[in-house]
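With one protein chain held back, the other chains of the complex are shown just where they sit.
Letters are used for the chains, namely A, B and C, taken in the order the chains are written, and counting of residues starts over at 1 for each.
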Amino acid sequence: MNFDFSDDAKALRDQARRFLDERAGAAVARKAMDGDAPYDAELWTSVVELGWTAARVPEAHGGIGLSAEEACVLAEEVGRSLIPVPFVSTLMATEALLLAGSEAQQARWLPGIADGSVIATIGWAEGDAASPATTRGVRAEGGRLSGTKVPVPDLQGARLAIVSAAGRDGPSLHLVDLEGPGITIEAAPTLDLVRRHGRLTLDGAAAEPLGDAAAFHAWLDRAAVLSAWEAIGTGTVAMEMAVAYAKERVAFGQKIGRYQGVKHKCADMYVKLELARAHAMHGAWAMATDAPELGQAAAAARVAALDALKFAAEENVQLHGGIGFTWESDCQFYYRRNRQIAFALGSRAWWADRLVRTLERRNARAA
Amino acid sequence: MNFDFSDDAKALRDQARRFLDERAGAAVARKAMDGDAPYDAELWTSVVELGWTAARVPEAHGGIGLSAEEACVLAEEVGRSLIPVPFVSTLMATEALLLAGSEAQQARWLPGIADGSVIATIGWAEGDAASPATTRGVRAEGGRLSGTKVPVPDLQGARLAIVSAAGRDGPSLHLVDLEGPGITIEAAPTLDLVRRHGRLTLDGAAAEPLGDAAAFHAWLDRAAVLSAWEAIGTGTVAMEMAVAYAKERVAFGQKIGRYQGVKHKCADMYVKLELARAHAMHGAWAMATDAPELGQAAAAARVAALDALKFAAEENVQLHGGIGFTWESDCQFYYRRNRQIAFALGSRAWWADRLVRTLERRNARAA
Amino acid sequence: MDFNDTPTEAEYRAKVRAWLADAAAKYKDMPDAEGRNAEFVRRSKDWQKTKHDAGYTGITWPKAMGGQGLTPMHSIIFSQEESKTAAPTGLYAIGLGMCIPTVFTHGNPEVIQRFVPKALEGGEIWCQLFSEPAAGSDLAGIRTRAVRDGDDWVINGQKVWTTNAHLCDYGIIVTRTDPSKPKHKGLTMFIVDMHAPGVEARPLKQMSGGADFNEVFFTDVRVPDAWRLGEVGDGWKVALTTLMHERLAVGGKPRHSPDYNTLIDVARQIETEMGPAIEATHVRQKIADVYLADEGIKLTQMRALSALSKGQIPGAEQSISKVVVAKNMQDMAAFALDLSEAAGFMTDGGGSDLERLRASYMWSAGLRIAGGTDEILRNIIAERVLGLPGDLRPDKDTPFNEAKPL
Partner (left out) sequence: MDFNDTPTEAEYRAKVRAWLADAAAKYKDMPDAEGRNAEFVRRSKDWQKTKHDAGYTGITWPKAMGGQGLTPMHSIIFSQEESKTAAPTGLYAIGLGMCIPTVFTHGNPEVIQRFVPKALEGGEIWCQLFSEPAAGSDLAGIRTRAVRDGDDWVINGQKVWTTNAHLCDYGIIVTRTDPSKPKHKGLTMFIVDMHAPGVEARPLKQMSGGADFNEVFFTDVRVPDAWRLGEVGDGWKVALTTLMHERLAVGGKPRHSPDYNTLIDVARQIETEMGPAIEATHVRQKIADVYLADEGIKLTQMRALSALSKGQIPGAEQSISKVVVAKNMQDMAAFALDLSEAAGFMTDGGGSDLERLRASYMWSAGLRIAGGTDEILRNIIAERVLGLPGDLRPDKDTPFNEAKPL
């Protein structure tokens, strides 16, 4: 049994960790928050040079052709670092192209993604309350899309948007070249002040279908695994921050980490994160092997990771006491990002229900 | 503002507490558990002599005519004491007669209840999973009932059973004289080894309707308030037991009550019980004044009390460690009674939903 | 059991209501003044003076201090009625609720004469300077030094989480005057002039965006010994008097916070794949949970008010309230934002309910800390109400400047 990442994936993880520890982190996120740029262009160049955008792209399209395991470790490291670049969005879009793109579509977009000239993102949300499966506001007619997607992460600066639009069997994905006509892009402020979101208004914009409704759902599962890894990375750093503070802060003559009220909370963070990690590894395995368990593993990974991140982000503020609630503290980055990741692919409750639907289908097949 | 029990109710509470501290408690419950009697006849005689069964019965029917406040304080004290007598069942049946009984029905039964010659109980459950509102197994035809009610608390020894049966608008209550023909009573073992339950098989047994479906629901609210007080009493003693042990048990050189892992758990028990107490007082007020808030207050009281009791009963075992898990420990009485009270009037989830329905109706009226 | 005023209370309420109808009427048509701007201060001063002249200030204070010598219930009745008007409130809450009672309990006659009447009629605004970066939950860990110099004391150090420091004229401050004594023994309390040289108040921006508090820096700030409150070295005891006055406030959810009805409204408006969100049983179970917390705390406070009305001192209701309210706000807001999916995450739309829920999610993280963390409050409940023993405090008897944290 080797229920663990491959040595290659681990080596990539270590390399990414070293780079991000040096170049990213809360201080860089704060600079991004205080600035206007949609992302940090210099860091993006470095990320591209490191080959992260090329990682999943097949060699035939100018990439490195690494496996889903590598995508997962990168998502975790990026989640740890808060790095203000559109990597997760581009990665999720890449997965959609890999999964559902025709040879022509892949040839059109993947080389640019690999060499960093194309930033890509995915938009499913439509402002009003809606789950990924209830897209209502954007319709496709004769190769053209109209409607509004908002908030779309990393939209400003992106060249390619993959958006969902209502179809006969539910939403399906469409490729939109953002340099085409009929497209308006505006800022859409959200609770996350570091990762920028935009409002994409489509007015008869040219669009190509990217697979069918089934492909949309298959993509959702893959994206959920990646988002779980990102969440685990972010949550783990929130935990590490809390633990470090608990080892150092003194109250009533002892390190606060000696109090069970504090240490049991840290232990709970760890337990939740480890459970999430186990599910997310299951997801990574299922994604890498195209296993039939993918649906169940992906939903479980996302739900467990959201729970772990939320708990770690909230209790990290709590353990810091007053100082943790200040603007100057880094606690806020994890607290706010927790909302971003919770939103990113549809809510915890929606995914929990999806998990049970998957289990029911599995049980029905087995019966 | 006097959101507190009347001086009369408090005096009755103090008297009941003194009696029960002396005569009841876990040791008496253990004796009852080890014996065969359906209830402790000697204690029942004392309870009747103290006037508890007469408390709610109007003077015209041989009772004392006290208010709902007095019923609530008695329910709490009885909940504290675990006293093995059919008082709560008789009290709930009394409320049904007071609420929905005709003059003749009241004259027939209340004097016997007041003087202790009639033990009464209420049966709604029908063995298979069912909420109070989905009675299916017992039907009334031409003044006769057929079907099975199980488990019915305190059935053995009872003279009068008030049972629900399906009607056009949902279940309604019926009076069944258990000395009549067509009645079979057997033991029905449950998780509660102190409060005995029975299986009541009705085979064309004579029965009188006691009010309509609306009366059934109005009774449920009143019973829920009483059961909340009982639960609060039981939960409070579980908390007191845990707190006493935490003050005395030593581990690693300190009283375990010094550890936040222990003391925060005790604090949480207290917080949950105090919230439940506030809702149950609201229920007592609404019951005593026939206020339109009764539905909402009763459902909230039951749900909050179930939560508090469950937490106190479970964590009382936990705080005791190994010794708390032994048969010889009294922890089991609260752990098991917690299941009995949870079952007694329908589950927590059913009542939580009922609470929201009540709020929706209120909001609709206000709109 | 009833929710009615006693006859005395009813009489007082009627009198107050009649007076307010007239005196506070003019505020109804004024545009809102932000909580911390000059217009708000002007209005607050004016309103305090009006109340003072009519005998509605210092309601519970001794008559000798210019108060009305009435009960806490009278004070609560006035506040309840006042809060129904548009009159400006809040600016004097800490000063008159906590600072000045400490001044007239522990100050010398001259100090009382100098400060109490002026404060009561609203001429001077007060703040409380207790918390420090290294003295939060463990308030006695205060490091701000006061050193005797002739008839004065010289203060150096930093305070934090001071409400309205930049608007205040005076403050009460706890300082360490003898670091060679154990931590609770070497403290002394003073009155300090917030306009004195060396006092600098800086706004302290919160995670949630606003800046409702201050940091206050003290550099060689001189205070006359006559402004000392209590004996030298008795600062901890004096501070406990101040904090006791906090307990009498009957707290609860911050005004205008979203509650279970907000969740009902939000859930009614959301259409999911399976129908209206309000029909989903997990949403309904959550609404019930939120109701239990929201209404449970309100009812718990009514129990406290009933005790007050009978002249009793309320118990642990305040601690229960904050433990329940703050976490419930955070949980409910997160749940509702999740339910609202994208709309809950965007900050420029979604209607006022979602705006309030987002603010609530951010603010609740601070509320779980301010005025006693969830953890400290559980300790208080366990120790003061249930009688459990305290955490070990290894530094309790060690000289402050020799204590080595374990």
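What we mean here is this: contacts are C-beta pairs under 8 Å (C-beta built on N, C-alpha and C of every residue); 3 or more make two chains touch, one makes a residue touch a chain.
Just so we're clear, the structure is a prediction, and the values are computed from it rather than from any experiment.
Asks: Who does the absent chain touch among those shown?
Replies: Spelled out, the missing chain touches these shown chains: A, B, C.
Asks: Based on the whole complex, identify which of A:106, A:234, A:254 or A:329 touches the chain you can't see.
Replies: Missing-chain contact among the listed residues: A:254.
Asks: Return the single residue from B:27, B:129 or B:364 that touches the missing chain.
Replies: B:129
Asks: Which chain C residues touch the hidden chain?
Replies: 274, 280-285, 389, 392, 394, 406
Asks: Could you please point out the chain B residues that touch the chain left off the display?
Replies: 125-131, 133-134, 150-151, 188-192, 197, 250-255, 258-259, 261-262, 310, 314, 317-318, 321-329, 331-332, 335, 339-340, 342-343, 346-350
Asks: Can you name the residues of chain A that touch the chain not displayed here?
Replies: 1-6, 69, 243, 246-247, 254-255, 257-258, 260, 262-264, 266-268, 270-271, 274-276, 278-279, 281-282, 284-285, 288-289, 299-300, 303-304, 307, 349, 352-353, 355-356, 359-360, 363
One rule holds in what follows: only the chains that are shown with their structure count from here on.
Asks: Find the chain most remote from chain B, comparing centres computed as mean CA coordinates.
Replies: Comparing chain centres, A lies farthest from chain B.
Asks: Indicate the whole-number Å distance between the mean C-alpha point of chain A and the mean C-alpha point of chain C.
Replies: 40
Asks: Could you state the distance in Å from the CA-based centre of chain A to that of chain B?
Replies: Chain centroid spacing, chain A to chain B, equals 51 Å.
Asks: Counting only residues that touch at least two other chains, what does the list for chain B look like?
Replies: In chain B, 260, 262, 264 touch at least two other chains.
Asks: Indicate the residues of chain C shared as contacts by at least two other chains.
Replies: 375, 378-379, 391-392
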